[in-house]
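Have a look at this one before I ask anything.
All protein chains but one are shown in place.
Let's look at chain A:
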Amino acid sequence: MRETVIDAHNLSKIYDEKTIPVYALNKVHLHISRGEFTAIKGPSGSGKTTLLNMIGGLDIPSEGFVEINGTNITNLKGNELIDFRLNNIGFVFQSYNLIPVLTAKENIEFIMLLQKRPKKETDQRVLELLKQIGLEDKVNKRPRELSGGQQQRVAVARALAPKPQFILADEPTANLDSVSAEKLLDMMLKLNQEENMTFVFSTHDERVINRARRVITLEDGKIVSDTAPTPVTQEQTETK
């Protein structure tokens, strides 16, 4: 039995409760274990973003609750919640992830600095990640000097740097051409295996979905299919 990271119970999000209620999310149960590489797919408006926002502690469910590593985050408020996100969850958004006035290196270390990690540890980690994402030569470039794919790789590295419980990525490849998208996914997959990092991401892109180990399909706020995770990573991570 693998360690549970995300546990969502009976999650619903209802908009316009007073007029015509819209169920953006309808009684969803979701359980994700450490090391999983999960894609969430579904047509536009099916509730992917809503679900990710709930388990990322960015939005409050109308019903149900979310536990991250045993902590019920639905009860957290204000700064507690922000701090929880800072220390436990890595975020990658569709675009404009990076702080435009900081260099690639500074963006990657940003979260570790907010966490007040020791400088030595931070520097080491950033160096290691820059290598892993293949951007050692872009250390001092600002985001606008990087391609869209490079920017997303830096965003993944930033999310990964402090070794959070899991990384949430809402359509991380939506703004990328297919080559960059595949490259980003390969990189994520590699990090998933090397660091046993849990990834949950949403996507429309079939080629991206093919790389996932587990695929959850949403429709009208409900999970309509959940293909079982392929038990890959165990041996691969151990052989490393």
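In this text, a contact is a pair of C-beta atoms (placed from the backbone, for glycine too) under 8 Å apart; a residue touches a chain by one contact, two chains touch by 3 or more; residues count from 1.
Everything that follows uses one rule, which is that contacts and distances are computed from a predicted model.
Q: The chain dropped from view, which UniProt name applies: "ABC transporter permease", "Cytochrome c oxidase subunit 1", "succinate dehydrogenase" or "Sulfide:quinone oxidoreductase"?
A: Result for the unshown chain: "ABC transporter permease".
Q: I'm checking contacts with the chain that's been left out. Which of A:Leu58, A:Val139 or A:Leu189 qualifies?
A: Hidden-chain contact among the options goes to A:Leu58.
Q: Touch as defined at the start, partner being the missing chain; which of A:Asn97, A:Gln152 or A:Thr217 qualifies?
A: Answer from the full complex: A:Asn97 touches the omitted chain.
Q: Consider the whole complex, including the chain that is not shown, and state which of A:Glu3, A:Glu63 or A:Asp83 touches that chain.
A: Among A:Glu3, A:Glu63 or A:Asp83, only A:Asp83 touches the chain that is not shown.
Q: For chain A, which residues lie in contact with the unshown chain of the complex?
A: Considering the whole complex, chain A reaches the absent chain at 53, 56, 58-59, 79, 82-83, 85-87, 89, 91, 93-94, 96-97, 99-102, 106, 110-111, 113-114, 158-159.
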